[in-house]
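Everything on this sheet refers to the single structure shown next.
With one protein chain withheld, the remaining protein chains of the complex are depicted in position.
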Amino acid sequence: MKQYFSEIYTGGKSLVEGLGVTFKALFQPIVTVQYPREEIDITPNYRGHIDLVLDPEKNTFLCISCGMCEKSCPSDCIKIQGKKLEGEKKKTLVLFELDFTKCSLCGTCVEVCPNDALEFSQEYNLAAFSREAFHFDILKRLEERRT
Amino acid sequence: METISILPPELIRMLIAAIIIISFLFLNAIMMGYLERKIAGHVQRRPGPMEVGFHGILQMVVDGVKLLGKELLIPFNVDRTLFRVAPLLSFTPVILPLLVIPFSEKLQARDLSLGLIFIVSMGSVNVMALLVAGWGSNNKYSMFGAMRAVAQSIAFEIPILLSMLAVVLMCNTFSLKEIVGAQQKIWFVFLQPVAFLIYLIAGVAETNRAPFDLPEAESELTAGFHTEYSGMGFSLFFIGEYTNMFIVASVATVLFLGGWHGPNLPYGEYLGIVWFFLKVYFLLFLLIMIRWTYPRVRFDQLLNFAWKYLVPFSLVNILITAVLVKL
Partner (left out) sequence: MLESDFQKKNRFFLNMGPQHPSTHGVLLIVLEMSGEYVLDPQPVLGFVHRMHEKMAESRPCVGFMPNTARMDYVCALPYNHGYVSLIERKAGIEVPERAEYIRVITSELNRVASHLLWLGAYLLDLGAFTPILYGFDDREHILDILEDITGSRLTYCYYRFGGVSRDIDDKFVASTRAFIKRLRERFVIYEKLVTKNIIFIKRTENIGVVSPDMALRYGMTGPNLRGSGIAYDVRKNEPYSVYPEFDFEIPVGSQGDCLDRYMVRIREMEQSLRIIEQALDRLPEGPVRAKVPKNIKLSPGDCNFAVEAARGELSYYLVGDGTSTPYRLKVRVPSYSNLSCLPELGRGILLPDLVSILGSFDLVIPEMDR
């Protein structure tokens, strides 16, 4: 009999306390950032898709077309082509394609590159209408960034 | 010149009142829907509807237009008449109790001398609508929801009646206008706090709101008895539920919180409606907060709660009231 009433008392008290918690939360500021009207700064360490590093002195890429990134990618999404131009001893990069629909952002290509020629971009709001829009031409992106 | 009236003036008055009340119902559903979503948002630390209109005021209007435009799907192999009738059956009986509620001293559609019993009887028809919806959907999940709804509604009608009886014992009348009139000196909530609490809890259970929303338990039964309804059918259930909540809150206000009594206003006989709505919306705010705070009770625990806790307390309450009134 005593348990009947004590259960009612503790139960009722717990219900009122719970209501107090939500009532207090009613007046606290909202946590949501209403994107796209407000934006958050993205950390520079964020892993977007890879980009070629632009060397500020030489104003070109650092890639030597060794193909290590292409070989070590577990998802086979990088395609590289280097051509030996006239009068040059080493190969220059002609084609660098990234199939972003397969990339898993593991970072193996960035680490394995002997010249540190790859870095992560900070693109986080990519959207497109077709799958082909995500077959990035990284060399062209570098050309656009060149001054 | 003598005016010839085709209809008796009393009937015209009632017709106008009925039209005003029905249009008020839709407005109330819109307001309550918006209020619920905003309060739910802020309790969860998010903004709620914000896009349409200033802070999302027009959201419910846009939702209504969307629901009107949807195709009324009728699933394969259902009982067509029952399937179509269920939303109408859920929406119509909840309009009638609003005709007897005194919004203010002179604003009442019709004052029946058995007003209270009329309201309770209309509430029982709601059960049938749920059962028809669940059976007519040809869906096991809906049938689950319907069966639970029947047991729940029948079990919780008794505490409602018993707590109302406590107030009736004090006033000697079933007419709502006289009950409000008898609360001029002191509201009944101070004389009968237990009955007020029991009435509110049982009212929440009657309208199938959380934490007693087993018929439409979203995470177990994927929307229960109204799984198969789309478009306007769904929104009729929706509006019916909000109107039911409004009726529960307004009957609680009339019986316990003193109806339209409040500090004096000019044109007090008509503007008493302002105090009435303030009290009703305070109770609705409480109901909305309860929904977004507590988890759901299990089905047999619900019936346990009704029979083992609410009924004994309300019986003892009536006994004490009867003894004290006689003295």
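Descriptive notes on the structure:
Every chain is named by a letter (A and B) in the order it is written, and numbering of its residues begins at 1.
Quick note on the criterion: a contact is a pair of C-beta atoms (placed from the backbone, for glycine too) under 8 Å apart; a residue touches a chain by one contact, two chains touch by 3 or more.
If you're wondering where the values come from, they're calculated on a predicted model, not measured in any experiment.
Note that the undisplayed chain, when the full complex is considered, contacts A, B. In the full complex, the hidden chain is touched by chain B at residues 40, 43-46, 140, 144, 210-211, 213, 217-220, 222, 292-301. In the full complex, chain A touches the omitted chain through residues 7, 10-11, 14-15, 17-18, 20-22, 25, 31, 43, 45-47, 72-75, 104-108, 111-112, 120.
One rule holds for everything that comes next: only the chains that are shown with their structure count from here on.
If you average the CA atoms of chain A and of chain B, the two centres end up 51 Å from each other.
Interface residues of chain A, counted against chain B in their complex, comprise 8, 15, 18-19, 21-23, 25-32, 34. Chain contact summary for the complex, chain B toward chain A: residues 39, 41-47, 50, 289-290, 292-294, 309.
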